[in-house]
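Structure provided below as structure tokens; questions to follow.
With one protein chain held back, the other chains of the complex are shown just where they sit.
For chain A:
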Amino acid sequence: MALIEVKQLKYRYPHTEKLALDGIDFTVEKGEFIGVIGENKAGKSTLCQAFVGLVPSMFRGAYGGKLFVDGMEAGKTPVAELCRHVGLVFQNPFNQLSGAKETVFEEVAFGLQNLGIPRGEIIRRVEDNLARLDITEYRNRNPFDLSGGQTQRVAIASILAMEPQVIVLDEPTSQLDPQGSEEVFKVVEALKHTGITVLMVEHKMEKLAEYCDKILLMHEGKQIAYDTPEQIFSRDDLDKYGIQPPVYTRVSKTLNISKSEWENKEYPVTLSQIVELKEDFPKKLTGRTRLEYRGDEKQEELFDIQDLEFGYTSQKLVIQNLSLQLSKNPTALIGQNGAGKTTLVKLLKGLLKPNSGRILLNGEDISGKSVAKLAGMVGYVFQNPDDQIFKTRVMDEVMVGPLHIGMSKEMATEKARWALEMVGMSHWEQENPYDLDLSERKMVAIASVIAMEPKVLILDEPTIAQDDRGRKVLGSIIKKLSENGVFVLAILHDMDFVAEYFDRVIVMAHGEVISDGPKESVFYEKESLTLARLEQPHMARLCEALDYEGIFLTVEDLKDKGRE
């Protein structure tokens, strides 16, 4: 008998009409690594919660079908019992902390204490898992003081210490920076070799393709397919389900290079599979020939930053001696956490005041203006939408900003409608923002700033929690606003997204700008990327593995091949 058997699983949340899970049916053998993909609201998280019995025991609602883990029926076993066999790790690292323990050691021990495991055994398991996740050095730190990546590792350690047979990971890296994600993926990769059965929901298809034995494709609560990564990503209808296959598959599809020439074409899904087929790829490709932006072009300057210095305390400077001119090309600010990116944009927004140096906006020093006075000119969308949403209707929320900066009610309504349409949320006007999911709340937050018609739009990590469709909407917002003369400046961790939608890239490390220019050149300055601990976009890495000499940033660049 398989370790996991899901039979015609159906579930509906209370007070809703649509099934959140509709006839899910698959089996998993012990030690397999299963990926779960689908756009937001496809039912992925609900499925994860069904695995630990939270659906239906905690959420109630209508439940049908069966889910067996090692012979136990998840719907009928108490969560407190099931949690010994199935562990769950989810997105937000901080909300997974018990909130009652003062040190990492005690946090990891918490679950074991609840289960009444003998003390000696607890200490052994905690020590083992601290070492396994490389967090032994933080054992006496307060878990709330750690970074996102570190906290997520504490969460995983806490679950692994309970020694479950199955671990369910629900987008464990979606709220982490690239270094944090990398830390977590390393752990996940190590798990693959321990014989534990893993179920992972993830939007990073390149990673899933690398790890998974099988992938479950879901859409609107239904199971569309359950097959090998090669089979799943070679499908022609993925667009319909809001899935973008790994860049490796997209490239192979564009060039029509497949692994097998049967009816059922299988395209490569990982870099190593591509390298195996290297012979089939064209010997030479030229890549992108036109630059969208040239650094030396004389353009109207919007921001002129002169000798900026800033520190939260007098001892340690976060921004040192920074001079920078910003004009209207869409600009991405990249770098690791702690590089000073958020501090810099907060200075531009006037939320922080420089220790020394000046920031000129259209030739005028911003230091004399209050944040509220600057609001109409410089818009700033925070990383976490819940920090700003306070109205109970989406429309009201979006109108707050325009009303604050002195627009009439009619005008504010008109602008709010326009902004909601731009972020694709028009049909949610009357909803309560708190009934929406995180990606939608993020769109509401963006709309609420766009509606003020600022000349500058600053976005802090807009792609977090967005699926492929959300990313495309974001991309179109950036394009449209730039065309309308708005300067878009975004802090981003997603290099593929930067390569696709931005012209200028500024790399920051330790409070300094270490590289700045058109993306076509910055993404090929490997030294500064390494220094900032960043990676090239997937496409650039792929084409390098194939020994192509030109500049490749997106799959579209392959299509330039005929234009020479």
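Methods note: a contact is a pair of C-beta atoms (placed from the backbone, for glycine too) under 8 Å apart; a residue touches a chain by one contact, two chains touch by 3 or more; residues count from 1.
Criterion: contacts and distances are computed from a predicted model.
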Hidden subunit of the complex - UniProt protein name among "3-isopropylmalate dehydratase small subunit", "Xanthine dehydrogenase family protein molybdopterin-binding subunit", "ATP synthase epsilon chain" or "Cobalt ABC transporter permease": "Cobalt ABC transporter permease"
Touching residue (missing chain; options A:I117, A:V251, A:L285 or A:I514): A:I117
Residue among A:N142, A:S408 or A:T530 touching the omitted chain: A:N142
Listed residues A:T27, A:T228 or A:N384, member touching the removed chain: A:N384
Residue of A:Y11, A:F90 or A:F281 in touch with the missing chain, whole complex considered: A:F90
Residues in chain A touching the chain absent from view: 49, 52, 54, 58, 78-81, 83-84, 87-88, 90, 92, 94-102, 106, 109-119, 122-123, 142, 144-145, 158-159, 162, 346, 349, 351, 370-372, 375-376, 379-380, 382, 384, 386-390, 400-401, 404-405, 434, 448-449, 452
